[in-house]
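With one protein chain removed, the remaining protein chains of the complex are shown where they sit.
Should a chain be cited, it is by its letter among A and B, assigned in written order, with residues numbered from 1 in that chain.
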Amino acid sequence: MSTAAVSEEPHVALDGVIRQYDGPPAVHALGPIDLAIRRGEFFSVVGPSGCGKSTLLDVLCGLARPTSGSVRFEGRELHGEVPDGIGVVFQEDASMPWLSVRQNVAFGLRTSNLSPKEVAERVDHAVSFMGLAQFAGHYPAQLSGGMRQRVCIARTLVLRPRLILLDEPFGALDQQTRLLMGDELLRLWCETGATVLLITHALDEAAMLSDRVGVMSARPGRFIDMVETGWPRNRDSRIVSDPEFGTVTARLWSSLREESLKTMGRAA
Amino acid sequence: MTRRLAALLVRIAVLAGLVATLEICCRTGIIDPLTVIPPSDMVASMIDHVGSGEFNEGIVNTFSTIVLAFVLAIGCGTLAGALIHRSLRLRDVADPLLASYYSVPTFIFYPLLVALLGLGKAPLVVLGVLSAAPAVMISTLSGLDGVSPVLLKLARVQRLSPARTLWWIVLPAALPRLFSGFKLALSYALIGVIAGEFILSGSGLGYAISFAYQSFDNRAMYGLMLFVLLAAVIANGVLYVWEGRLARRRSNG
Partner (left out) sequence: MSGLALEDALSKHPSRGRIRAFDAAVLTLVLLALWQAIGSWTRGVAVSPPLQTLVYLFDLLRTGMFWDHAAATLTAFLVAFALSALIGLALGLIFGVQRFTGEVAEPILAGFYTIPKVTLYPVVLLIFGLGVSAKIAFGVMHGLVPMTLFTLGAVRSLPPVLIRTARVLRLSPGRTMLWVLMPACLPEIVNGLRISFSLTLLGVLIGEMFSSQRGLGFLLVSGMAQHNVPLSTAVVTVIVVVSIAANTLMLRLRGRTAQRSS
């Protein structure tokens, strides 16, 4: 049973959200989506490629406006601008090549009103939390892909966001690194108490890390299944040895398999 | 309407607008007719002068010089580039030279070339080749660099002969960048030859424009100028479109 703090109002609420692009050709990319994410929940989204997962993220943080329906964050509706309190880790490497690791992490706080001392404290904490203390003076070009993603996560962490969105952040990494990064993510989640939404194509990752997993259909993406995992709050990648893990993954795949085949152009 | 089409239409509209503005300014006297003649006059002059055949010899001269320089530049450039590519040591020597080559105005050597080779086709061809060949060398090196090592491994696994490896794998893989270099070579050869004729020559289109200018025959000057510019735009345009076709086939789309 999830012991995350539950408040009456969902932290993030999507109501009948549809996202369409004008043509030519017109594309119905997403929706209708109805989704309520609890405060402090770790929620993952899986789905076939091209189903609109990234569009969902854009809509959730205010980078894109829904064509219809509403997006509410902490009770307030989003109108196409990014509200305070949301941190995003993108799929592509968003580290700034001209700044050192420290400077990259500190970048998020440039517009804040914090004193230099406070900024330094937060940056130091984020850098060591993500295991980058040794490389604080290095530049992204000198680091591996996994480490660059850690820099991006540290940069997000430093802002103390209440909602963290991650779009396939470990996509380019090898399996072992992914598993370890998954553990890092769980540590981050426990430490900050933030609500986390993870988009991933890896079913085992979703099953391992989340309180709940939403399965999206092929485009236009809609949720066709919601799976509650029931994991305890302080968990790590070793949850894979729990017998329930296989069940969860199997259920995800059985929901997803048909949709994936559709995307590949074959009958189920 | 696709974006590309829209951009094309806007572009045509902008250019047409500029030409129209120039026409109006010239006709109404805002721009002194002794300085710039109206575009319509330029076109008429071009048709008159070129059509009359009085410049046929000059045209043939100029274009043949350009083509000669272009062909030589491509031949020498690709060969030199290929040779340099094979030897790392040679490459280390050539790299800084090529990197600085185009920072020097090749033009300043033209009077020297004339003193060496006399007034005629030779210095112009040499000038054209000197302007164009390094670009071909650079693009050949770049193209050969860009041949993915995995393709070369494939050639070895399939036990292809060196000739086949070159013809079936290396050339097609390097082609886009090579072609880019050829495009540049044409443009540089053209610019070099015409500029050379303009400054120091007794024949050719460049000379004809200079002569017209010095004889205060603005009308003839503008007519010829327009002809040269159109020729340049068309020649480069053809290569540009061709390159686009090549690129589109290779990209995902």
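Rule of thumb we're sticking to: contacts are C-beta pairs under 8 Å (C-beta built on N, C-alpha and C of every residue); 3 or more make two chains touch, one makes a residue touch a chain.
All figures in this text were calculated on a predicted structure; none of them were measured in a lab.
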item	value
Displayed partners of the chain not shown (whole complex)	A, B
Touch criterion as defined above, residue of B:88, B:150 or B:163 at the omitted chain	B:88
Options A:77, A:92, A:174 or A:191, residue touching the unrepresented chain	A:92
Touch criterion as defined above, residue of B:135, B:155 or B:170 at the omitted chain	B:135
Interface with the unshown chain - residue positions in chain A	61, 63, 81-82, 84, 86-88, 90, 92-94, 96-99, 107-108, 110-111, 139-141, 159
For chain B, residues in touch with the removed chain	3-4, 6-7, 10-11, 14-15, 34-36, 88-89, 91-93, 95-100, 102-105, 107-109, 111-112, 115-116, 135, 138-139, 141-142, 145, 176-177, 180-181, 183-184, 187, 190-191, 194-195, 198-199, 206, 209-210, 213, 218, 221, 225, 228-229, 232-233, 236-237
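Here is the rule we go by: only the chains that are shown with their structure count from here on.
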item	value
Whole-Å gap separating chain A and chain B, where each centre is the average of the chain's CA atoms	51
